[in-house]
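Left out: one protein chain. Kept in place: all the others.
Right after this comes chain A.
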Amino acid sequence: MNSSSAFPDEVLERVLGMVKSRKDRSSVSLVCKEWYNAERWSRKHVFIGNCYSVTPEILTRRFPKIRSVTLKGKPRFSDFNLVPANWGADIHPWLVVFAQKYPFLEELKLKRMFVTDESLEFLAFSFPNFKALSLLSCDGFSTDGLAAIATYCKNLTELDIQENGIDDKNGNWLSCFPESFTSLEVLNFANLNNDVNIDALEKLVGRCKSLKTLKVNKSVTLEQLQRLLVRAPQLCELGTGSFSQELTCQQYSELKRAFNNCKNLHTLSGLWVASTQYLEVLYPACTNLTFLNFSYAPLDSEDLSKLLVHCPNLRRLWVVDTVEDKGLEAVGAYCPLLEELRVFPADPFDEGVAHGVTESGFIAVSEGCRKLHYVLYFCRQMTNAAVATVVQNCPDFTHFRLCIMTPGQPDYLTDEPMDEAFGAVVKNCTKLQRLAVSGSLTDLTFEYIGRHAKNLETLSVAFAGSSDWGMQCVLYGCPKLRKLEIRDSPFGNAALFSGLGKYESMRSLWMSDCKVTMNGCRFVAQERPRLNVEVINEEGGDDSRAEKVYIYRSVAGPRRDAPPFVLTL
């Protein structure tokens, strides 16, 4: 018996196999060689936050027994059209390697990746045990790809299609699930537009007895929804179709009864276009609701208030700003357990008469919901005093994302910059992990961040700051910073260089339309060979400026698939 190892490998693997958290596994792997090996052999799930930080070959060499992969591709600002099409993050080369090395792959969760129909077909054919597919904010595929998944993945339990740039040709893919197929547990096609065959959907729902999550799209009517609910009273998460059909009295009471029978619902979403009169049918199902996602349902304050009375257990709420401050007052009044609030703009480009929410709504929520720790708030006006009040009421914020929609807008009452607002946030909220700033901001904001935000991991900056000093404060002051994304701010080479000692400990840095130059980027690339320094410049621009810079650590070396507009320095 080898006296240097306390346990036989199998035992060590067994024990370490129970370690689930990514951070813990990382720590485990650093203890000693035996632990490193036991950890890598026992790992079933891997998370890759930047698909270019590693190659599929390196990954499969280290972790031979992976069953589940989460991959994130493009920089986050690609969601807002700041990254040109065909930038990369193609899933296909990964699938090819996985087909060889992970033939028993069960689960794939992709975010901001480029996925083609061919890739989806390849996936469907290559992995006989494949169970769960989740695509969020991806692009490159059509509903044909979904048809391949539905047709050939015999063991599928999860199909979750969210907010993708999908070529939505038709709803036929849903009819591709064979009649013998019964394993589905999660089905989310809420963001597809075309009609599906409602008959096929009913039969599918009827025979999949383990279905827990069903999120249909807006083409499904109330009447059709009722028939689905009757077949799946065990649902825990429901995304309704359009809530606005003319119903007869009988249909109405059948619908009400159907909702009444769903005793396990904890998550509700959808609604899309909701008629006030039908929202009542939801009330019986609301008691156990913990998550209400009305981010695509422009409700008014009255409808929301009436509904929230019935939702005392709500933990997470996503709404459109049509609910206005009055609606948020109701949130504060009726949902004391609320932990997360997201308010999306109905009219982000001010094309109509927009009211939206203001600082009063924000304060109202903070007064009633003292456990609030996650906020995403789009508004047209804000004051320093209001934000200070909010974080006094709710000091436990871990995620604070405030978007004042006009770039560079000051405190509308005092006309001062919003520096003190974010100063208050970082001073009061010691657990803050993620921060997005907006409004008129000088370097003072960043001084505050550098001085106080010691747990900050992600920072998003737009149209802010006065000089290099601002960015320097953040780079010097935030030890846990992992992701920094900046646009349209006056930070140049001096600021860029002050992060030289830090970028390798971060996932990535994005800077677009700042004052960084090509020479500055070249310098970084030279000094730090383990970083990929990529620049995207448009044609006809100034050749010395680096318009879009994306810097990230990688063990994969420079990209081999970079398109012509991406220059790797």
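Keep this in mind: a residue touches a chain if its C-beta (ideal position, glycine included) is under 8 Å from a C-beta of that chain, and two chains touch if they have at least 3 such contacts; residues count from 1.
Convention: contacts and distances are computed from a predicted model.
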Check your understanding: Missing chain's UniProt protein name, "Auxin-induced protein", "Nucleolar protein 7-like", "AP complex subunit sigma" or "BHLH domain-containing protein"?
Key -> "Auxin-induced protein"
**Study point:** Residue, one of A:E246, A:D415 or A:D543, that touches the chain absent here
**Key:** A:D415
**Study point:** Residue among A:C51, A:A462, A:L496 or A:M518 that touches the chain left out of view
**Key:** A:A462
Check your understanding: Which residue from A:K109, A:R227, A:R315 or A:K515 sits in contact with the chain not drawn here?
Key -> A:K515
Check your understanding: So which bits of chain A touch the chain we can't see?
Key -> 77, 79-82, 84-85, 137, 139-140, 163-168, 191, 295-296, 344-352, 378, 380-381, 403, 405-410, 412, 415, 440, 442-443, 460, 462-463, 465-467, 487-492, 513-515, 538-542, 545
